[in-house]
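Sharing a structure, written as structure tokens. Questions coming.
Missing here is one protein chain; the remaining ones are kept as they sit in the complex.
We just call them A and B in the order they show up, numbering each chain from 1.
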Amino acid sequence: MLRTFRIGGIHPPENKLSAGKKITALAIPKQVIIPLGQHIGAPAVAIVKKGDQVKVGTLLAKAGGFVSANIHSSVSGKVNKIDNALDASGYRRPAIYIDVEGDEWEDSIDRSETLVKDCSLSAKEIVDKIATAGIVGLGGATFPTQVKLTPPPGNKAEIVIINAVECEPYLTSDHSLMMEKGEQILVGVSLLMKAVNVNKAIIGIENNKPDAIAHLQKLAVNFNGIEIMPLKVQYPQGGEKQLIDAVIRRQVKSGALPISAGAVVQNVGTAYAVYEAVQKNKPLFERVVTVTGKAVTSPSNLLVRIGTPIQALIDAAGGLPENTGKIIGGGPMMGKALVSADVPVTKGSSGVLILNKEESIRKPMHDCIRCAKCVDVCPMGLNPAFLMRSTVFENWETAEKDYITDCIECGSCSYTCPANRPLLDYIRMGKGKVMGIIRARKS
Amino acid sequence: MENKLYVSPSPHIHGGDSISKNMYGVLIALVPAFLVSLYFFGLGALIVTIISIVSCLAFEYLIQKFLMKKEPTLCDGSALLTGVLLAFNLPSNLPAWIIIIGALAAIGIGKMSFGGLGNNIFNPALVGRVFLLISFPAQMTTWPVVDALNVFPMTYTDATTGATVLSLMNEGVLDKLPSISNMLVGNMGGSLGEVSAIALILGLLYMLWKKIITWHIPISILVTVFVFTGIMHLVNPVQYASPFVHLLSGGLMLGAIFMATDYVTSPMSKNGMLVYGVGIGILTTVIRLFGSYPEGMSFAILIMNAFTPLINSYIKPKHFGGK
Partner (left out) sequence: MILIAVISLGVIGAVGALFLYAASKKFEVYEDPRIAQVQEVLPGANCGGCGFPGCAGFAGACVKADTLDGLLCPVGGASVMDKVATILGKEAGNAEPMIAVVRCNGTCSARPRTNQYDGAQSCAIASTLYGGETGCSFGCLGYGDCVKVCNFDAIHVNPETGLAEVDEDKCTSCGACVKACPKSIIELRKKGPKSRRIYVSCVNKDKGAIARKACSNACIGCGKCEKECPFEAITVTNNLAYIDYTKCRLCRKCVAVCPTGAIHELNFPPKKEATTEAKASAAKPAPVEKAQEAKETVAPQQEMIKEKIN
């Protein structure tokens, strides 16, 4: 029996259309727009100004706080302006516009393909290098990696868990990365183990990627303490708490950090970025993005510079199909619907998914029939129907008592609901409200 | 007009499940029991079912259209299901006008007065049945005799009538009970949909396979009744029938599998479902063994329906990271 998490879960059609496609580098666009807020936490503070010449890898903006991340240039050229740019959510937020001239890299970056396995740096030095390179969680949550690698006092990491489940339907960027950069990823995992001073790491991969499992298992023989664990396909296994439960059978308590269960969870893409940052001095300025959709001519996995407009990615995959209803940044379950294809790729963009009109439009909602299917699928063991009701009636106390703040916004409830109720829409809002109330109470 | 993108919060895909799919799933699960009732009760079963369905649909349409002034939702299958379940709870020789009154009670009082599907507290079909049982006790408790030799009997209201297993038990005449095999197949008196345990269990398996319901409610009811009546049988085998007879007689199977599992009126958490099921089991047995009514299933379900909101607010699903 393959392991998976023990509460709830769904299995949406996988639709991994771009599986097995080689990673291809996308041409550098004429202009990139690099937002200053690409991560959870404070936006970075720009240190370049209009007219500055930058190279690939030049630091553009410094972390604006403890929970924040550096941002580097993904192209060489001239800073056109620092202005507000439309972001994925239709708001205008500060970004750096760079006009591309050539492709000149910072000299410190090692551009060779050779694998550098050994590392003589101390744990602290590794974490510092990761922070300098501006690495954030590449699974989509974009939490600054160095913060996660610095456990709060009193907590001790016991194991590194690498999230390679890629449980979102359609997305294959991690899968393709594992197939092509397996050794680099394993070196990255070793570095992460060193950074948090543990000698055991488990890479959790869902069983729908047997080639990646076999490939990494073969390579892992040469690495100490790294185990590959095939997992049963179940969404949302990529959720941090769900993955910990699936891999080491420990459930993180409500409100606690994963480190309280002794686990440090990192995405497989992050592990690769860590390898490049520490061994190759390469800051995070490009990433693999899946461009996919049932009507897309050639679903593909593209290596894209941060700041490239989404439109360029869509063009590379055969253009925007007719009858497009929705462009989603990320996967269909947790991704964000974009207001336009002009928004740039950011560090957290794991995919671009194009849905047709029929798939996009929600069906009309009915009254709740209390079938409890949402309760069955909720991976956090909540009652989504009641949480929605509490939110609609602004019954915040009840919502808090029913653990609304534990919701991981995976969307399994809305996906399942036979009455097409927008459960997560309301719960997400209620969660925000309740968290605000809790914060206000504490201060 | 240019092509405008849709924007909505995640998730952006839906599993495709719908209320009507579930309702029609239950209806499919009821087909075997219906075929058995046709076999044994013949024309009567067909007429009762058709009258019940048509009047339920009609009342649903009329009430939604003219009283609630909203778009009628006949296609979701819920009124259809109520109609079938109500018919299954009636004797196959019941006069048409009583069935129509029952349908009005089921849809009008049981469902629409609370605001329609999803808002009712009590199972509508059971409200209809109990309403009829109390209003027309004579008609509701005379069942036509099943004649196994006469396949698809062409009689309706003038069939010869006889006692059911439960009324025999209630009168303490244990030696006249039909054999277990006859009870499994459904060769006995009773309401038209409740007689054949095998057909009903077939429906249960179908619903479990299609994930329309979970095992918790039916199994907890059946186990509770079995254990409770088993203990009583061991204490006094002369007065109390064997637990197998109890399991196979009356509306227990139909109730446990199709009535108690009604989404709207049953608890949402797994533990809540078990409490609910055990409650129904105990109440049914108490009414059957010590009450004046021979059958307690419908009352037990209605009583536990009333407890459902309480169960929902006290018994929460198992929380991640909790004990």
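Definition applied: a contact is a pair of C-beta atoms (placed from the backbone, for glycine too) under 8 Å apart; a residue touches a chain by one contact, two chains touch by 3 or more.
Just so we're clear, the structure is a prediction, and the values are computed from it rather than from any experiment.
Colleague: Per the definition of touch given earlier, which of A:340, A:356 or A:405 contacts the omitted chain?
Modeller: Selected residue, touching the omitted chain: A:340.
Colleague: Which of A:142, A:208 or A:360 sits in contact with the chain that's absent?
Modeller: Checking the options A:142, A:208 or A:360, the one contacting the hidden chain is A:360.
Colleague: Kindly note down the residues of chain A that lie in touch with the hidden chain.
Modeller: 84, 88-92, 337, 339-340, 360-362, 422, 425-426, 428-429, 432
Colleague: Please give every residue of chain B in contact with the chain that is not shown.
Modeller: Given the touch definition above, chain B has residues 4-9 touching the missing chain.
FYI, only the chains that are shown with their structure count from here on.
Colleague: Per the centroid of Cα atoms for each chain, what is the distance between chain A and chain B, given in Å?
Modeller: 48
Colleague: Mind listing the chain B positions that touch chain A in their complex?
Modeller: 3, 5-15, 17-19, 21-22, 73, 76, 115-119, 214, 263-264, 266-269, 312, 316-322
Colleague: Which positions of chain A touch chain B when the two form their complex?
Modeller: Against chain B, the touching part of chain A is residues 7, 10, 12, 90, 169, 241, 245, 251-254, 256, 324-328, 332-340, 353, 355, 357, 359-363, 366-373, 375-376, 378-383, 385-386, 402-403, 406, 409, 411-412, 414-420, 422, 424-425, 428.
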